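Just one protein chain is left out here, and the rest sit where they should.
Going in written order, the chains are labelled A and B, and every chain counts its residues from 1.
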Amino acid sequence: MTTVDAPAQVQLRLLAGPNDGRLDTHLGRHGRPPVLDAGRLVELLRAAGLTGRGGAGFPTWRKIEAVLRAPGTPVVVANGSEGEPASGKDRALLAYQPHLVLDGLQLVAAALGARTAHLYVAAASADGVRAALAARRGAGLDPVAVTVTVAPEAFVAGEESAVVAAVSGRPAVPADKLRRITESGVGGAPTLVQNVETLAHLALIARHGPAWFRAAGTHDEPGTFLATVGGAVDAPGVIEAGYGVRLGDLVDAAGGPASPLQAVLLGGYHGGWVPARPELEVSRAALAPFGASPGAGIVLALPAHACGLAETARIAGYLAGEVAGQCGPCVNGLPRLAGTLGDLAHHRARAGLPAEVRRLAALVTGRGACRHPDGTARMIISAMSAFDADVAAHLAGRCLAADSGHQGVRR
Amino acid sequence: MSTTRLHVDWTACDGRGLCAELLPELLAEDDWGYPVAHTGEAEPEVPRQLQDSARRAVDRCPALALRLVQR
Partner (left out) sequence: MTDTLWYFGRGSGVVSLVLLSVVVALGIGARSGRTAFGLPRFAVNMLHRNAALLAVVLLAGHVVSLYFDPYAQLRFFDLVVPFVGQYRPFWLGLGTLAFDLMLALIATSLLRHRLGARTWRIVHWLAYLCWPIALLHGWQTGTDGGTWWLRTVLALCAALVVAAVAWRVTPSFARFPARVPRRVRILEEAR
């Protein structure tokens, strides 16, 4: 994947400047990070309106305040594991601008008075971040020691409690939440888990201020975000843009559609399907009526000649295979859900299948230690709505994609 | 106004079915024998008159998967 230079509505901030990952380049461009106390940091972040870029979009200042309120010395964890196969932004960020991420990590750790910091990354990023950390040690940049933990290549390994388990030396599977991670996480200490992109934004806000951050994006959703644009586009890659950017602009920045598009999966495999309208704005507000949100910035384009149900069934099958294996309703329910959807998608349809899909989706929602079943169900329900014409066709024994003369695109 | 709710630790629940017997007003069994609230909620509310039965279910669960929480 490569980044692409920005047309007008797409902006480069994180990914501006030479993206060589070198410390001297970084210091030359950004200088050494400031030191902020907890109060100042929270004030800046609140004014800037930074929200988490890992998918949940929770206000960062609130999370930090929760950790500050809890008794004990906090621990900070930067999550760059990116278990989502359709996402590449964290890997790109760690390769091109690791020092922004590491600056952000130090800023937060110092403000919180943390004595330990963790960096949780995919195997592909490990060598690069270790080299970046070594360079920073040489320059005396990291008062708080950072421990690198490599994440297993699994979808659920990036879930917050799975991250806490992994950096604590346990298997990277989610835990039953007795107490919030912000109160009790790594070693029982109040723990702040932040996506690496969030920390990178934080590092720039600390230097340039909230007004600068708000100059991009919308009033309610300020700042830029990293989108991983893939699927039926000519130059799949990581694009940076402000919230509210038109879907068409994102797709154009990724080389434009490879063929006419019918729908886009936004937010990732736990996200929602929206119609491929170029003027659709990528923001929570604009996407809410479609039951979707920007999530972790994934934009997966589905060509018109593919079958939306088949693609959804493929993703559902993948998600069913990615269960941690701990929770009965998920371990049993997701394969059954994927199988039922597969029957609908591959012409083993029978009346009552759509109702069965909805029943199973409701059955698995909320009944697991993490939101893997919930997210899977949500994506499938949004597909049943976005591809309702396909559902009707399949029940009648036809397929709209096959009728149009092509078979579905398979990865 | 906080309510008492029944929380299931899904990493522990083995679908042994004692809770659905002791709290039939609240719980049923799903397709695979795991407890599911009649209301479909993840954490069903436990009304005052069912709290004794709920406490018994929490005590008897062989997997220690149940907890009463205040939300």
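In the analysis below, a contact is a pair of C-beta atoms (placed from the backbone, for glycine too) under 8 Å apart; a residue touches a chain by one contact, two chains touch by 3 or more.
Everything quoted here is computed from the prediction, not taken from an experiment.
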Please pick, from A:Leu45, A:Ala216 or A:Val331, the residue that touches the omitted chain in the full complex. A:Val331
Since one chain has been left out of the picture, which residues of chain A touch it in the full complex? 123, 126, 149-154, 157, 171-173, 323-328, 331-332, 335
So that we can see where the missing chain sits, which residues of chain B does it touch? 12, 14-18, 21-22, 32-33, 56, 59-60, 62-64
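One rule holds in what follows: only the chains that are shown with their structure count from here on.
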At what distance in angstrom does the C-alpha mean of chain B lie from that of chain A? 33
Which of the residues in chain A end up touching chain B in this complex? 174-176, 326-330, 332-333, 336, 362-363, 365-369
Mind listing the chain B positions that touch chain A in their complex? 8-15, 30-34, 36, 40-42
